[in-house]
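For this view, one protein chain was removed and the others were kept in their places.
Letters A, B and C mark the chains in the order given here, with residues in each chain numbered from 1 onward.
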Amino acid sequence: MDELHWKTSITDIKPNKICVRGYPVDKLMGKVSFAQAVYLILKGELPSEAVGKLIEAILVSSIDHGATPPSVLAARTVASTGAELNAAIAAGVLAISRYHGGAIEEGMKLFLEIDRRAEANNISFKEAVNEVLKEMKEKKKRASGFGHRLHTQDPRTKKLFFMAEELGLAGKFVRIALTVEEELANLIGKRLPINVDGAIAALLCELEIPPEIGNAFFIMARVPGLVAHIHEEKRRMKPMRKIHPQDYEYDGPRERDI
Amino acid sequence: MDELHWKTSITDIKPNKICVRGYPVDKLMGKVSFAQAVYLILKGELPSEAVGKLIEAILVSSIDHGATPPSVLAARTVASTGAELNAAIAAGVLAISRYHGGAIEEGMKLFLEIDRRAEANNISFKEAVNEVLKEMKEKKKRASGFGHRLHTQDPRTKKLFFMAEELGLAGKFVRIALTVEEELANLIGKRLPINVDGAIAALLCELEIPPEIGNAFFIMARVPGLVAHIHEEKRRMKPMRKIHPQDYEYDGPRERDI
Amino acid sequence: MDELHWKTSITDIKPNKICVRGYPVDKLMGKVSFAQAVYLILKGELPSEAVGKLIEAILVSSIDHGATPPSVLAARTVASTGAELNAAIAAGVLAISRYHGGAIEEGMKLFLEIDRRAEANNISFKEAVNEVLKEMKEKKKRASGFGHRLHTQDPRTKKLFFMAEELGLAGKFVRIALTVEEELANLIGKRLPINVDGAIAALLCELEIPPEIGNAFFIMARVPGLVAHIHEEKRRMKPMRKIHPQDYEYDGPRERDI
Partner (left out) sequence: MDELHWKTSITDIKPNKICVRGYPVDKLMGKVSFAQAVYLILKGELPSEAVGKLIEAILVSSIDHGATPPSVLAARTVASTGAELNAAIAAGVLAISRYHGGAIEEGMKLFLEIDRRAEANNISFKEAVNEVLKEMKEKKKRASGFGHRLHTQDPRTKKLFFMAEELGLAGKFVRIALTVEEELANLIGKRLPINVDGAIAALLCELEIPPEIGNAFFIMARVPGLVAHIHEEKRRMKPMRKIHPQDYEYDGPRERDI
């Protein structure tokens, strides 16, 4: 059964030695941030400090969005039946799919296609955007990463783009995303602002993250939020309660400065 | 159906405003690390810088442990069938249970019980440890968080305890864990060193994290590792391959300095 | 790595031959019911026709219970995010836990303990029931399998016990369950009728199913119901809708005769 032998390039394990992408994990501890370690394990190399900071901001931006996203409702529903913590987290993760968090992967593919097309046809981003948006309209496809049920100007998008600019990491994909926002408004006569998924999509393109793991950034960021909701559900609520998806009230600390 | 109205104290959502435990998330971005945000969302308050650093080191310590832990095998097995990224992550999370990662929660409960007993009976930690270990032996229960199949001196434990000491966060629970290690050796005539789960358990007790969410730290830390394995599986391997649980080889970068 | 060699006694696979517990699966097809095959694969032997009929009735009894059980809400919530069918089913299964479906395993353990105690102490079922219920009251534990939020006389319980009687399969565990119902009423001054989980628990004890797989009968029975709800959600509802856990209306066919 020798043909089952296989290879992996992620982590090397020997007695008393654990090397992640070549770096002893105990040397990483205390020296690199978790965000840098995330980049390392996914890309194979340590990021620059600036890239680490941007990843960190992306993770912080998506740590939670209150009690009503489907991932939270699925996790709370499962927690409410007395299930184990890991089962409730898993249920939450299963809800992070096409329409919830999934806009990152789809947004990345959209931006990469626009870039590819601009280069291949030697046209401007504006022209490429219009070409692609027209084709999507014909296929009745929506542009992922634009518009939000609640936020007309998502504070997370603004801060992410501001930080990317400051850190010197805002390049062509941020420009592409802004062009999509603009041309979309012209096309449909209504402003659909870049939402946090769209902003993360643009930035992950800048960082050359493969789109297939784009949604993973949302999942990695959101797991702590799910844990907080599961814990609150188990501590504060009665088992098997009916969980209303909207009619809830926030009773935590008032807005405060850091 | 007014009786369905409920309350949550985690995150307040208003148009263009998202406050996590009272802090606007866009103010947190760029100012606090993801590790600090994790503490904030779980405990309700921002941690001191020292506590943030310790949480960060805990998360980095457990980001991956190679290709053979059951969580990785479950995630790769599911990924190999062509399942979506979130389904494969969920399968990995489902494998982080009693015998894999679960030692954190059980270790925390053990250390908290020893502390409680020392205080209640006004006895030394050594006496309390011996009492508890004897009771466990009678019930044929093993002490969670001690011993490792491969590592006789886990580099992660050493670094975590070293950092806790440096940061002024090593208190009675670290002493209790070390006492358990010592008395366990006396009792069974064999050294079972504190493993990384045991070390994390002691430190989370120091940080007053509730034991019911102890395992969540392992899960939050390991999700990026799972993503790396799922991505490698999908990119590098053929679908539906038979995944040998041991016969693999590391072919990534050699050990290197940071 | 010879030490990894292992054994299984469930199904033997050879080229063009599949034997489940010794029986060629193509010989089982058309000859045994799915319920009989379920018993075969779990117990290792084909059931009598009577036992097959009882298993069948158990499976039919629990195929669905409308749109509000947490398993359905979890499955619909995940389906609503555009997740794959298997992810939505998995989320539903994760919600079948301690407080939802879990009463089967706990009920079985209760009935087995009462039987064990009656025999060990040479006392009547009534005496054993009272002993056990008193102990549970002291520990503030509830008897699993009794009482229902909605049904004061669950039609499924009645039919299951009637069929068990007809089929000659109602033995001491049905008597024990009825005794618990009676003594519970005396003890707490309020009738908590045996619910469907309690009835299934008693019958699975009669069939010598191990309690650890008691809940599996609920899961096997309910998966088709989950599939129907997921399919309806995807076909009939808009993605990402807010799913109210109570305020829904049935608009299918009116009650009809078979």
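By our rule, contacts are C-beta pairs under 8 Å (C-beta built on N, C-alpha and C of every residue); 3 or more make two chains touch, one makes a residue touch a chain.
Everything numeric in this text was worked out from a predicted model, so none of it was measured.
Contact with the undisplayed chain is limited, among B:V25, B:I58 or B:A95, to B:A95.
The omitted chain makes contact with just one of the residues A:V25, A:A87 or A:A143: A:A87. Set against the missing chain, the residues B:P70, B:G171 or B:G252 yield one that touches it, B:P70. Although one chain is not shown, part of subunit B still touches it, namely residues 68, 70-71, 73-74, 77-78, 80-84, 87-88, 90-91, 94-100, 102, 239-240, 242-246. Mapped onto subunit A, contacts with the missing chain fall at residues 1, 4, 83-84, 86-87, 90, 245-247. Residues of subunit C that touch the chain left out of the display are 1, 4-13, 15-35, 37-38, 41-42, 44, 46, 53, 56-57, 59-61, 63-68, 84-87, 89-91, 93-94, 96-97, 150-156, 158-160, 163, 210, 212-213, 215-216, 219-221, 223-225, 227-229, 231-232, 234, 236-237, 241-244, 247-258.
Operating definition for what follows: only the chains that are shown with their structure count from here on.
Averaged Cα coordinates give subunit A a centre that lies 23 Å from the centre of subunit B. We define each chain's centre as the mean of its Cα atoms; on that basis subunit A and subunit C are separated by 39 Å. For subunit C, residues that reach two or more other chains under the stated contact definition are 83-84, 87, 90, 245-246.
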